[in-house]
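Of the protein chains in this complex, all but one are displayed in their positions.
Coming up: chain A.
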């Protein structure tokens, strides 16, 4: 896996997802934190195994994507496979802001400000 997915043709991505282009869990945000609940097992698809290794500690979906060098869309499909089989769990952003309520809570904003000041 030394090649960037930028050099990958669509064929390999097709194989990795067994031809699927949809079916990903819609709740998987770019920054949903994913945590492995078990280790890789023999015979597992290599991308699935790699995700379980990466997510020993919590890791955002985009980070998994960057480390696997696979587009976010493909990674969401792979993560959904692992969610469905209970091998990972997902910690979603909350509360999910909506168009009707786009702003974060004051508590969260304070926390961010304090951390930024300490940078």
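Everything that follows uses one rule, which is that a residue touches a chain if its C-beta (ideal position, glycine included) is under 8 Å from a C-beta of that chain, and two chains touch if they have at least 3 such contacts; residues count from 1.
Following the convention adopted for this analysis, contacts and distances are computed from a predicted model.
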{"item": "Among \"ATP-binding protein\", \"Glycine reductase complex selenoprotein A\", \"Peptide ABC transporter permease\" or \"MoxR-like ATPase\", UniProt-listed name of the chain not shown", "value": "\"ATP-binding protein\""}
{"item": "Residue numbers in chain A that touch the chain omitted from display", "value": "1-6, 10, 21, 29-33, 35, 46, 49-50, 53-54, 56-60, 62-63, 65-69, 71-74, 91, 93-94, 96-97, 99, 102-106, 108-113, 115-117, 119"}
